[in-house]
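Step one of this worksheet: look at the structure below.
Left out: one protein chain. Kept in place: all the others.
Right after this comes chain A.
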Amino acid sequence: MRIKRTLQAAGIIGAAVILGLLTVQGTYALWSATAVAAPGTVSSASFTVNLTATPSGQATTMTLPDGKPANLILTPAAALLPGTSVYGGVVVTNSTDAGGTFNTVATVGQPAVANLSGGTLSQYVTVSGKAAASAADCSTASGYAPLGASGLASSAVPKSGSTVLCFQVTLSPSAPSAVKGQAVAITLPLTVRQLCGVPGGC
């Protein structure tokens, strides 16, 4: 009797499974087709800015491989005398590999003039700046304006384009002889930022 009941139960379960499969089969056996497209990979650009100092000729990327900002030394060619100026500059090149428009602007902030070795020279030094088309323009005295808190901004620099920021350091005619032989370290913070070149993009 037990075997008979077992067989009956198995038969009922089997019939239910088959009936269930047959019932849903109709909804899944309809036609279907597929197609596949591969949009590809979108890559972001590098933000590479190359700097070249004049007159020192030092060249570097603005951001070093370790991610830290670079220090660029201009090193004026001449000594500073009262009432005279020395000149330097930096060529800023937009070297991005961006696919579309990628304009940048270079900005120099307010200079920091620090005395070295306990000197007092800094109070007699003024730093001026101007944007120029070539590094050769830096040694031309015209066009310079003192660098204040608002700093100095270049015009837009497109992909593969360059701009030149020139600096003039002037020693006051009233500088006392006590500052002879002294030196100052002038720090000019340089920032390059992206301009939005695509209408509606920013």
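Quick note on the criterion: a residue touches a chain if its C-beta (ideal position, glycine included) is under 8 Å from a C-beta of that chain, and two chains touch if they have at least 3 such contacts; residues count from 1.
By our rule, contacts and distances are computed from a predicted model.
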Name of the absent chain as recorded in UniProt (options "ABC transmembrane type-1 domain-containing protein", "Sugar ABC transporter permease", "Alternate signal-mediated exported protein, RER_14450 family" or "Cell division protein FtsX"): "Alternate signal-mediated exported protein, RER_14450 family"
Contact residue for the chain not shown (choose from A:Ser43, A:Asn71 or A:Ser150): A:Ser43
Option touching the unshown chain, where A:Ala35, A:Ile73 or A:Ala149 are the choices: A:Ala35
Which of A:Leu116, A:Ala136, A:Ala178 or A:Cys196 contacts the chain that the document leaves out: A:Cys196
Interface residues of chain A (partner: the chain not displayed): 23-24, 26-27, 30-47, 63, 96-100, 102, 194, 196-202
